[in-house]
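The structure that follows is given in the form of structure tokens.
The other protein chains are all here in position, but one chain of the complex has been omitted.
Note that the chains are named A, B and C in the order they appear, and that numbering of residues resets to 1 at the start of each chain.
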Amino acid sequence: MEIPMIYYIVLSLVMFFAGVYGFITRKNMLMMLISLELMLNAVDINFAVFNRFLFPGQMEGMVFAIFAIAIAAAETAIAIAIIINIFRHIRDIEVDKLDDMKY
Amino acid sequence: MEYTVFILLLPLAMFLLLGLLDSKLKPRVAGILGTLGMTVCAALAYFTAYQFFTQPRNAEGVIPSVTPYNYEWLRFTENLHIDLGIYLDPISVMMLVVITTVSLMVHIYSLGYMHGEKGFQRYYAFLSLFSMSMLGLVVATNIFQMYIFWELVGVSSYLLIGFYYTKPAAIAASKKAFIVTRFADLGFLIGILILSFFTKTFDFATLTATPTAIITETAGATFLGCSVASWALALIFMGGAGKSAMFPLHIWLPDAMEGPTPVSALIHAATMVVAGVYLVARLFPVYCVTPEVLELITTVGAITALYAAIVACVQTDIKRVLAFSTISQIAFMIVALGVANDTDLHEGLGYMASMFHLFTHAMFKALLFLGAGAIIHAVHSNEMSEMGGLRKYMPITHITFLIACLAIAGIPPFSGFFSKDEILTAVMNKSTFWGIWMTVVAGLTAFYMFRLYFRIFWWKNTDCSHHTPHEAPLTMTLPLIFLALVTCVAGFIPFGELVSVNGQPYHIHLDWSVATTSIIVAVCAISLAAWLYLKENKKPTAMADATRTLHTAAYRRFYIDEIYLFITHKIIFKGICAPIAWFDRHIIDGTMDMFANVTQWVSARIKGLQSGYIQSYVWILLMGTLLIAAITIICLL
Amino acid sequence: MNFLSFFVLIPILMMAGLAIARDMKQIRTVAVTFSTLQLGLAIYTVFKYLAERAAGNAQDMLFQASTMWYEPLNIHYAVGVDGISVTMLLLTAIIVFAGVFASWKIEPLSKEFFLWLTLLSIGVYGFFISIDLFTMFMFYEVALIPMYLLIGVWGSGKKNYSAMKLTLMLMGGSALLMLGILGIYYHSAPEGGQLTMNILEIAQNNAIPHDWQYFLFPLTFVGFGILGAMFPFHTWSPDGHASAPTAVSMLHAGVLMKLGGYGCFRVAIYLMPFAAQELSWIFLILTGISVVYGAFSACVQTDLKYINAYSSVSHCGLVLFAILMLNNTAMTGAVMQMLSHGLMTALFFALIGMIYGRTHTRDIREMGGLMQIMPFLSVCYVIAGLASLGLPGLSGFVAEMTIFVGSFQHTDMFHRVFTIVACCSIVITAVYILRVVGKLLYGAVQNEHHRELTDATWWERLSAVTLIICVAAIGCFPGWISNLISNSLNAIVERLS
Partner (left out) sequence: MELLPLAQQVIFYLLAIVIVVCSILAVTTRRILRAATYLLFVLLSTAGIYFMLDYTFLGSVQIAVYAGGILVLFVFSILLTSHPGERCEKTSLTKQILGIVAAVTGAAVCAFALFTYSWPAVNLVETGEHPIKALGHALIGMEKFQYLLPFEAVSVLLLACIIGAIMIARKR
């Protein structure tokens, strides 16, 4: 355990903001979803790292990371279902084309 | 005398019956029902008159007035309440007789005249409505009841003028009649409001019993230099002037001739148009406390009399001639009231004369109109140019028409002579200037009436190749004969015994100087008319050409109608209503819309923030969070 | 339970009945049954009220009942009636009854139409029976909201615009009102006392400070005045009425606009007598303008409903005008004018709706000679017109004369001069009424297609005749209703002196 905690956190930080960048710039909904996964993943790492380094005797972080993974899985499944459904309707999955229900 | 209430209720019942059943009744049945109702009504009125005038006189020699029926209809305040009731005094009883008689004659006459018209039942319903309203008007116990029935006669008149509702001229005329009189009624209403505000009563009996009350109550209150009392009474007179077609509110009456002729006879000659006269007579003691208003009344009457007489001389439509003659004759009555005073019987001669003339005029003017109706019925035209030489074809009409013309021209022994003579005497007593003025008008009257008479019955020998005029049926001639008889004898009724300014009997004696003058003037005028119109010739046309400007002006009624048209269309409609409507739609509504538009504009501007693009949201969210985080960090440092 | 609550309960049952009705026939049956029931209840209330008064019950409001509703703000469901509310209830019941027949053939979504209409009537009935400011306000809102849908869905012409405008303007009014009501509430009791929303208690406490009255009186008066079409807040009325379907126009012009006048009485004047006296001149000018201005505007309109809407502005202006005169006679006149205007304007709108339903135009330039084609409707129209221009024997005359005479009794010269200005409206009214009658009913038939049109059906006749009978009854026998109102006004007038 020679690696200081801060290293892990910086790693997740980079991962998270890569996700942010992707989420903001990409128009393809699947790409946005991928970015989202990156962010979630970064958060999971943080859970695990904080648990490991700060509260080594307990397992809250881990448990919540597991929950987060489960929820991410669920969310992805739904999101992809929706995306595919949208794709069926408008043959496209770019977010800026989705303005039928706007205004 | 409680039965008098049926004089009102009977025509009302007839109106409801005929009006509601309308076409479910056979025309004939409706006509007969209406006529029967009116007959009973007339009988009741005669009986009332008999009972009333045979009452014992009281100590001052006055026939006591009776209020057989009074019902509080609507209470406003402690003192002010509208009652519906019946107030019998000499003039109201006299009016009852006049109205029921003429109305009955018109009912009978219409059976023939209106025969086969579409809406016959409706016509009789309206006639009943009118009779009811007019009777209610004259027996009013208080000024507000009078106003109520005043409005009702206005409406009946409107409905009857517009009886031929598919004819544009009739529609326009009915509208005009209603609106002009309504305008006058506004004055009446305001007058009532002012009067009642100060005297705290609507009741005629109270008002006339203490006529000076209004002066004491309004002491010091002035408006534009005149006392409020004068204003109130002048405004009330304005109402009367509107109904009685006084200059300059007379414009509706000639047009009202668009209605069926019997209606003209009933409403626009005999009864409704004298309502104004009756109103002034009713409030006469009150008017006497404001002499300036009486002077106003005299002036208005005199101007109207002359104006109408001049215009009547050049009209070519026989009903128009009669209409202007009506205006002129009513103006006589108005002038007579204006020159009277209630101090004693002699000073108050004008009052009696006015009522007397009202009575006689109602009979012979109704006769003239009904006669004109018979002629129109025969010739199918109102224009004099279509007529001439009718004396051979319509003997009864001819004779009765002649009697009426003689009466209106003031030739003894016909009724008009007596009443007109009293008026001239009264005016002469008051002021020589107006006396001469009115004598001239009387001369003009004789001229235009005989112009009419000769033009219709003499003038040329009609060839009548395509259509032979024929005498009217019995239902139409009978009323003519009856009215002609009345015209012949009415002058000998001791009218002054029954009606006078303070109720005491007044013995009529002719002032022979005035009488002779007027007879001479009348005979001259008749001769002039005979010279011009007895045989077909070119003299009238030549005369008209010689005085082209005057003639045209008179023919166009001195452009009063045009002035009114200008005021209503150009000023009121184009100048007030249209701008107001525009203002409403564009300024007021525009302001409201502006609020909406500004709101919408602002939302459209800030709508960009709610683009719906999740990426912008995230960006903004993130930057916001970061900002807050940065601030927190800086603060913590 | 207090029987006044039936006024709210019966429409609720009616809504339930409508909800389960399956076809047009059942809908009609339900609507007719319940509106007749309601009319019966209104008549019963009048007689019961009169009997109670005759028995010597001298309370300001009869048949009171109160149930706590929301403790923290001391809001009650409190009901009670006096002569004015009884009159208004009767008016509402009559118009709803006639309105049901006028919308006999409403299409499409007839069930929904009647449901909303009933909801609207719940609001109106509730408003008139409430004596708690908050309950009153709530019912007021209940009456407003359905308007939006009724006009927006079943209307004609620029219906979306009109519905929006009407609702927004009236909502603006109720915002002012809410403010006013809260202001009144927080000053409803003397320092330290129990604050209350009950009108009678507020009046009894008489604790609203004078400077607050100066602020609250205009708020409430304008708030209600907007609904009463007070100049310059009347512009919702022409558009709103023009677009609304027949029954809605009837109910709206006939009853809903009366909520404004009634509210001015009950809240603005009754609770803040001091400010009412001090500030009446401002509103007198505004309402005086309404009266003449509305009449002049009506003279040049060409759409029948616009003419009528402006005429309503003029007539309702007269209501507020008379209220501000603050004396018994004028205020009696105001209530009678509400009643009379409600009936005749409902009649007008019903007839216009029937004519429009046949000719499909409301432009008077495109019609003419209808008297020959549909005599019954035309005669009714003439009667309505005559009532509107104040023919004696019909209700308009009685109301207007009471107002004029009453207003003219005011001791202040300014008020009397304004009365004369208002009087002028009778002439202008005659002008525009006769103009319409002349163009629309008389004359030659303008459009040959109109010759094939039919006259009124039985339900239309029933609707019109009901209203005409009421108009004539009030016009011929005004005494009892005038007494009924004027006795109830004594309480209000006493507070003013």
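Simple rule for what comes next: a contact is a pair of C-beta atoms (placed from the backbone, for glycine too) under 8 Å apart; a residue touches a chain by one contact, two chains touch by 3 or more.
These figures come from a predicted structure and were not determined experimentally.
Counting contacts over the entire complex, the absent chain touches A, B. Contact between subunit B and the absent chain runs through residues 615, 619, 622-623, 626, 629-630, 633, 637. As for the chain not pictured, it touches subunit A at residues 1-11, 13-15, 17-22, 24-28, 30-31, 33-35, 37-38, 41, 44-45, 48-49, 52-54, 56-60, 62-63, 65-67, 69-78, 80-85, 87, 93.
Heads up, the rule we're going with is that only the chains that are shown with their structure count from here on.
Across A-B and B-C, the chain pair carrying more C-beta contacts is B-C.
Centre-to-centre, using mean CA coordinates, subunit A is 95 Å away from subunit B.
If each chain is reduced to the centroid of its CA atoms, subunit B and subunit C end up 37 Å from each other. Of all residues in subunit B, only 72-77, 80, 82, 144, 147-149, 151-152, 155, 158, 162, 165-166, 168, 171-172, 174-175, 178-179, 182-183, 185-186, 189-190, 193-194, 196-197, 572-573, 576-578, 580-581, 584, 588-589, 591-593, 596 touch subunit C in the complex they form.
Interface residues of subunit A facing subunit B in the complex, by the touch rule stated above, are 20, 23-25, 27, 32, 95-96, 99, 102.
On subunit B, the positions that touch subunit A within their shared complex are 612-615, 618-619, 622.
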